[in-house]
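Note that one protein chain is taken out, while the other chains of the complex remain in position.
For subunit A:
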Amino acid sequence: MGKNLLKYIIIGLIVVVHIIPFYILINLSFKGAGDVGSKWIPAQSLDFGNFMDVWREAGLGKAILNNVIITGIVLLLVIVIGSIAAYPLARRRTRWNNFIYTVCISCLIIPPLTILVPLYKLVVDLGGINTYWAISLAQVTFALPMTIFLYTGFISGIPKELDEAGVIDGCNQYSIFFRLIFPLVKPITATIIILIGVQVWNDYQFSLFFLQQKSIQTVPVVLSMFISQFQSNINWVAAGCLIGMLPITVVYLFLQKFFIKGMADGAIKG
């Protein structure tokens, strides 16, 4: 009994810690500009004005569409390129493949912001500012190492006999991969959709520099225009954040059961 009670107290504490930021966010999003009470005090009334205002002023509809387009392109490319690259890396452990794998993994260590200036110059020279393709390619580049790492780890754990059985049944390399291997790595694909998807969806630094026109900006960038040195409309930003995180939350709930399996499997079978 005593053990259980302690367990529930600890669980309760963890739940509270996780809920507090959401409480503040939701609370702020309902507070009007004249409501000067502390962020801890519940809003005086349930006012949806902030949501409507931020939707209109920030053009959130268009921004969410941009998010969907960019995240979609990135995920598609990352999953296709990442899985295809990981398959031979996992199956043929030659020196050369190990070298390639090492190069991919070491890219994980480079903090993306350290190469911002040269990358920005490159994108400017290529004419990629305010385009979907430039921001998507940049995101794909930074997402690929993680993707290859996860896929390689997982595919290594699939018995080679499966490939051999495929060969006996008359599959070539491509159909082995697409018909046998790819369906098996679904948990990893779900993990990548969530991990990389959230990362790209919420990206601020790259989007801020590459997407300068309002018509192509994503949710985090349009919301940032409500905050400046001299004024900030934190209630609108809170409301905008709530709207902006809804789509990704839905996707997360949908893929959650795969996600947990994928994280655990990819981590163990390195």
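Simple rule for what comes next: a contact is a pair of C-beta atoms (placed from the backbone, for glycine too) under 8 Å apart; a residue touches a chain by one contact, two chains touch by 3 or more; residues count from 1.
Note that contacts and distances are computed from a predicted model.
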* What name does the UniProt record list for the absent chain among "Cysteine-rich domain-containing protein", "Aspartyl/glutamyl-tRNA(Asn/Gln) amidotransferase subunit B", "Binding protein MsmE" or "ATP synthase subunit a"? -> "Binding protein MsmE"
* **Selected residue (touches chain absent from view) among A:2, A:21, A:118 or A:159** => A:118
* Structure fact -> Touching the hidden chain, out of A:110, A:165, A:246 or A:260, is A:110
* For the chain that got dropped from the picture, name the residues of subunit A it touches. => 33-34, 36, 95, 98-99, 102-103, 105-107, 109-110, 114-118, 120-121, 124-125, 127-130, 208-209, 212-214, 221, 224-234
